[in-house]
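So the structure is just underneath, and the comments pick up after that.
One protein chain is absent from this view; the other protein chains keep their places.
Letters A and B mark the chains in the order given here, with residues in each chain numbered from 1 onward.
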Amino acid sequence: MAKPLKLAEDRLLPAEPRVREIARALYAGVKDLPIVSPHGHTDPAWFAGNEPFANATDLLLAPDHYLFRMLYSQGLPLEKLGVSSRQGPSKANPREAWRILARNFHLFRGTPSYMWLNHVFAELFGFDVRLDETTADFYFDTIGEKLATDAFRPRALFDRFRIDCLATTEGPSDTLEHHKTIRASGWQGNVVTAYRPDAVIDAEHEDFAASIQRFAELTGENIYSWSGYLAAHRARRSFFISMGATSSDHGHPNAETLDLSDIAAEKLFSKIVSGAFAPVEAQEFRAQMLTEMAKMSLDDGLVMQLHPGSFRNHNRWLHGAFGRDKGADIPTQTDYVRALKPFLDRFGNETRLSLILFTLDETAYARELAPLAGHYPILKLGPAWWFHDSPEGMRRFREQTTETAGFYNTVGFNDDTRAFLSIPARHDMARRVDCGFLARLVAEHRMEEDEACEVAMDLAHNLVKRAYKLDQPAAKAA
Amino acid sequence: MAKPLKLAEDRLLPAEPRVREIARALYAGVKDLPIVSPHGHTDPAWFAGNEPFANATDLLLAPDHYLFRMLYSQGLPLEKLGVSSRQGPSKANPREAWRILARNFHLFRGTPSYMWLNHVFAELFGFDVRLDETTADFYFDTIGEKLATDAFRPRALFDRFRIDCLATTEGPSDTLEHHKTIRASGWQGNVVTAYRPDAVIDAEHEDFAASIQRFAELTGENIYSWSGYLAAHRARRSFFISMGATSSDHGHPNAETLDLSDIAAEKLFSKIVSGAFAPVEAQEFRAQMLTEMAKMSLDDGLVMQLHPGSFRNHNRWLHGAFGRDKGADIPTQTDYVRALKPFLDRFGNETRLSLILFTLDETAYARELAPLAGHYPILKLGPAWWFHDSPEGMRRFREQTTETAGFYNTVGFNDDTRAFLSIPARHDMARRVDCGFLARLVAEHRMEEDEACEVAMDLAHNLVKRAYKLDQPAAKAA
Partner (left out) sequence: MAKPLKLAEDRLLPAEPRVREIARALYAGVKDLPIVSPHGHTDPAWFAGNEPFANATDLLLAPDHYLFRMLYSQGLPLEKLGVSSRQGPSKANPREAWRILARNFHLFRGTPSYMWLNHVFAELFGFDVRLDETTADFYFDTIGEKLATDAFRPRALFDRFRIDCLATTEGPSDTLEHHKTIRASGWQGNVVTAYRPDAVIDAEHEDFAASIQRFAELTGENIYSWSGYLAAHRARRSFFISMGATSSDHGHPNAETLDLSDIAAEKLFSKIVSGAFAPVEAQEFRAQMLTEMAKMSLDDGLVMQLHPGSFRNHNRWLHGAFGRDKGADIPTQTDYVRALKPFLDRFGNETRLSLILFTLDETAYARELAPLAGHYPILKLGPAWWFHDSPEGMRRFREQTTETAGFYNTVGFNDDTRAFLSIPARHDMARRVDCGFLARLVAEHRMEEDEACEVAMDLAHNLVKRAYKLDQPAAKAA
């Protein structure tokens, strides 16, 4: 017999009755605030085309590396889960793939994915029985039917989710056609882009040469000269800003920065574009480009984000067979204190510029990131990221950063997801966990309830709008 | 006046009444499950000979480095505590040594040893007053009397403890005579061995040459050739399997692995056996041997365990005077992401093989170990180990691994102890702490109670049997 599925009203709030009571009151003040999603990886094509999503597997399982990595870790082959490979789309039957998820759904107990999916199942699709082997087909069919209705098209969901603003992330060689289509469509949904130039900065990326080539074509700049390369960046940033971008984003293997002289930077660049560079030079170039991006931000106002510390494509065989972003990126230890010094020596005291720092290495929270952000005007702390975007992870983030950096050097929540349907669940989780943290401070008389109420609103809404300049008229950001 | 000693029924369960109520219900379902102890350091001679244990000091204090290291840290000399040295057995009067422990027992407040010992005192020996200066002799006498009775002989205790299976750990040059005796005795206790070849792999071990020599004698292989050396391992593994082994165990200073060509491996080996090697070569050889062991495991089915990251014999003087395992091993920072890459590049996607990872560096839990185990089919996470085998340590383990790796990439509990009498106390502690963790998830509506109930059973029993292949007929494991 199928087991009941019901989202508890008090989920994720602390168990102690008095603390829960306070948390409930704080949460009541923020639960209906519109969603601001300043950084994520949804596909703008969804909102441009507004085509219905296909089926449960294609929408919820096959693109979600949080899900298929766990199944894979237990010996289930990716090709059976609908995951595309270098050979192209999966040949798996979507219903069969879904059954595998259903049969193994217990593996996700205690993970945030379990809560996000159950939120989607109950709230969005109206299920009142749990997903398991016996309900797999019922789920697959019901989801399929609903997705075929207009109410489940991307724009309808966007509106239903009450999203105030959603940023996607695009590379510099992206034409932003979908963003243009969205803007031209008359639909009021606020979908903006963000400038993520890794593909033309990371010379060790497998597609670097092709990306550079495309970058040249798009901009018409002599991209093989240092000044032309920089001009191309400036041109694309300006175009991205015209498509709503207020931020750039940088995904680097570490947090290294450099501040070379123009001559040294030019010399380094010429090696990089020649293709004849050593790994250390690729590293230096990424480090130097953070400085170059900051110089441009001083002119055009883009807020910078740094996402360092992922060892990408750790699984050699899987990378060969299935390609990137297949759940095989592993965090590494990340230094900030020495790595950021060249950048901070130049820009640390800038009040016109913002660098939002993320980490996959939680040991940096109390030791490095909170002390840095609690001192340098340019620095803010991004929320608990990726593997740490979870109830315990968010709690550790607050417990380990607040006492040194306070709440006001943080920037609210990022869902950072490509799983569009999970966005409300993710923001809801963050709000609940933050309210639970604040409620404990109140119950321990470390903060008054009226103060916690203000902070809860700031964490859920105000800080993110301010930090990402989403509270300003678009023109001003540009 | 002596103070009362009483084990509280709810010990180690969370204080909040509703959470405690749930934890109590979960614990009720697992508390009487038989003990599965897949990795530890008890002495098989106890069960072979079934001789009575001598006295409180010789049984409980002198061999337990958790205890005498703490006393030593407060200035109490090891020679007074019954600890043997390079000069041989201690000349301390056991009763005097016991009095020192009793007088200083307050030093252990807040440590797991305090709870383990009190569990043993109350449950096994029936004490209802606490150990302190005034009760030292009463304790010493009572324990001595009980140990002299048949009910306290090793086999009787083994049966009383309801141990389903107990694995000891032996080196490759061990003849496993005690295991043979146990098997021949007709006693039904399931005591198996595990293959720990460090002594013939770690060329920096002080007894390496002697161990290799003995390894050669035992196997009759030309052990100074690479193929003979490997054949010797295969022969001993096979013999260990015939004595019940289902796992090998590897205690290395770090988690480095290598995957050399046969020629390179042979060349490295010849340097190692010649004795003329650099430290880096000893390191490379240990790293390569993990790969060699995995190759053998593919054939013979032994589950691999890696226990890295202990700086052995850190105290130079103490090592000189008292020898190894005297409480002077100190954890070090341990990298897994880069260290395991060569091994994972070769075996990471193997579903027929298991490598169970341990750590003394908790910073790796959320950053490296959970992401690795939540992706690679070959990897599982061993429980909180050694210094972290404690209520807070276990809680951190669950809080920092579950959200990324789930519960099902972990392998239940290991007591990993030579303190035989503490085995029930240790398993009980693990069950209570896990139930407390699960109860919080239930109370915060992150999991349903029926799910938590299943997980609790899996953590206490099913996962360990599956991970160590103890749920299979012995022949199958072999």
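Simple rule for what comes next: a contact is a pair of C-beta atoms (placed from the backbone, for glycine too) under 8 Å apart; a residue touches a chain by one contact, two chains touch by 3 or more.
The shown structure was predicted, so the numbers you read here are calculated from the model rather than taken from an experiment.
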item	value
Absent-chain contact - pick from A:72, A:195, A:239 or A:376	A:376
Residue in contact with the excluded chain [from A:64, A:221, A:368 or A:415]	A:368
Positions on chain A where the hidden chain makes contact	16, 18-19, 335, 337-338, 341, 344-345, 348-349, 351, 363, 366-368, 370-377, 379, 399-400, 402-409, 440-441, 443-448, 450-451, 454-455
On chain B, residues whose C-beta touches the chain left out of the figure	3, 7-8, 10-17, 69-70, 72-75, 106-112, 114-115, 311, 314-318, 327-333, 360-363, 387-388, 390-393
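The rule is short, and it goes like this: only the chains that are shown with their structure count from here on.
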item	value
Whole-Å gap separating chain A and chain B, where each centre is the average of the chain's CA atoms	40
